[in-house]
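Note that this complex is displayed minus one protein chain, with the remaining chains in position.
So, chain A:
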Amino acid sequence: MTDIVSPLPGTFYHKPDPNSAPFKSAGDAVAVGDTIGLIEVMKTFIEVKAEAAGTFSDYVAADATPVSAGDVLAKMG
């Protein structure tokens, strides 16, 4: 299992906008550089990108919730 951790403190989002599907679902292939979520920090949205390839397991941090830098956002198999 590989953890994807938050690079910054802020609010974590699973979706690019409220009406879209999450960036990744369980079983999806993940390539290096794929966006798996957004961190909103000081009114700026920063893309969280996968640093390793693998298969997406699930989000760990809930959608639209505050996270700290270093928190685990999602897991990959």
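Here is the rule we go by: a contact is a pair of C-beta atoms (placed from the backbone, for glycine too) under 8 Å apart; a residue touches a chain by one contact, two chains touch by 3 or more; residues count from 1.
Operating definition for what follows: contacts and distances are computed from a predicted model.
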Original post:
Any idea which of "Putative thiamine transport system substrate-binding protein", "Glutamyl-tRNA(Gln) amidotransferase subunit A", "ABC transporter permease" or "biotin carboxylase" UniProt assigns to the chain that's been left out?
Top reply: "biotin carboxylase"
Original post:
Which residue among A:Met1, A:Ala21 or A:Met42 touches the omitted chain?
Top reply: A:Met42
**OP:** By the contact definition given up top, give the residues of chain A that touch the hidden chain.
**Re:** 8-11, 40-44, 46, 64, 66
